[in-house]
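Left out: one protein chain. Kept in place: all the others.
Chain lettering (A and B) follows the sequence in which the chains are written, and residue indices restart at 1 in each chain.
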């Protein structure tokens, strides 16, 4: 393959040599590979946090990119290492649900439990499979080894139930905050498609959002349009409804966290 | 072009997927491009901070490098996206003054307001032009598309007045702190050239610097020559006069900030 790309998403931080060791192992196997960091600042052991990042990023990369995701609190235990082909991309990760965002309505999906130990780094540690298993498997995959060679196809991989918005009996849309970015913006699981469809169907095409003590009924188009210091609502870069405070962290000001519920009433 | 380089300077941080999404979009257009991070830790919305970094870094790169600078508080509003050719390098940035450091006495300069929408990522968001406009334009430029194809040539781009030192009526040089690096060194706008010329012209070739409560009349050559804990004066890596405290942060110890005035008296 020409110009193979491997991306990395981990909770290792960049202070230690953990990430560099993974890159070194990959370059040893395939010196041609282009390694791109997505982030190494996933909150430690935050499987759903990594899940959000990879599911909202992978599709911007060229097809056939190999995405390695290592948030792996149960490394060394019986949890399996996975390699998967999903929607024309490749993913390598522990079988702990970190890929669940990719498992929703895939166009195509094949998941394999890695057990081809001859590809592993030796000696195999029981504390750092990122370096010893995931990195070399990614590099060998980038060299054109067929995915079937790394293990058995499986269907019983861990698939975490991700929070999706529901329509209540009285027609309200109930969603929640699923991610807080480093600017403190509260990103919800309400997509632009769902929002616009329900708004169009409403008699007066009006809406009201309630989240904690905040009530909003207007949509901004971009950050500069928002009033400084006041909570504003807009669709962010992932086309998901987002609560933002201009020049401040909405998360800090409002004290809201991931999982905070919100209600949208259309009228 | 062989070995095209695109650099990135942003205030996005590295915790989210914003930077990785930009890289993904660029690699989709041009898989051959070498993407180099300058920094993603510009203080949020600090246009002058990014201005200092790019103006003091770009010239170390090979000619024809493409520098993408995204500190963009007014994204989505009427502010224009720019692509410019300056001193043999290329720059892509919002028209908010972030390139002002390059606009001082350029050897050659052509600035274009980007409007060639067929190069944009679709759908175009109104909150993330870094990914949707700047990244693809940079990648197409790196593939050899002529700069004229991206928009109309303009002369009315935003050019912020940057603080430059002035000679007062009584012959003193009045400058200021324009940057504080991560070691806490206070970097001023007094260049080595100006300083040495005025020192040579002075009758006894002596100087005295006053900044806040600090008075200094000696120049050190390097950090190890400085006395621990005491404010020292030297020319830093950008050949600008710098106030440093060995093993400490001069900024924290002295409580000085960007914009702090200083006076140099030559005698």
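Simple rule for what comes next: a residue touches a chain if its C-beta (ideal position, glycine included) is under 8 Å from a C-beta of that chain, and two chains touch if they have at least 3 such contacts.
As the structure is a prediction and not an experimental result, all values here were calculated from the model.
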{"item": "Residue of A:125, A:164, A:217 or A:267 in touch with the missing chain, whole complex considered", "value": "A:125"}
{"item": "From B:159, B:181 or B:210, residue that would touch the chain that is not displayed", "value": "B:181"}
{"item": "Missing-chain contacts mapped onto chain B", "value": "2-3, 5, 7, 14, 34, 36-41, 53, 56-57, 60-62, 181-183, 221-225, 234-237, 239, 247"}
{"item": "Residues in chain A touching the chain absent from view", "value": "12-18, 20-21, 23-25, 27-28, 31-32, 35, 44-45, 73-77, 123, 125-128, 131"}
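Please note the rule applied: only the chains that are shown with their structure count from here on.
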{"item": "Chain A and chain B: spacing of chain centres that average the CA atoms, whole Å", "value": "33"}
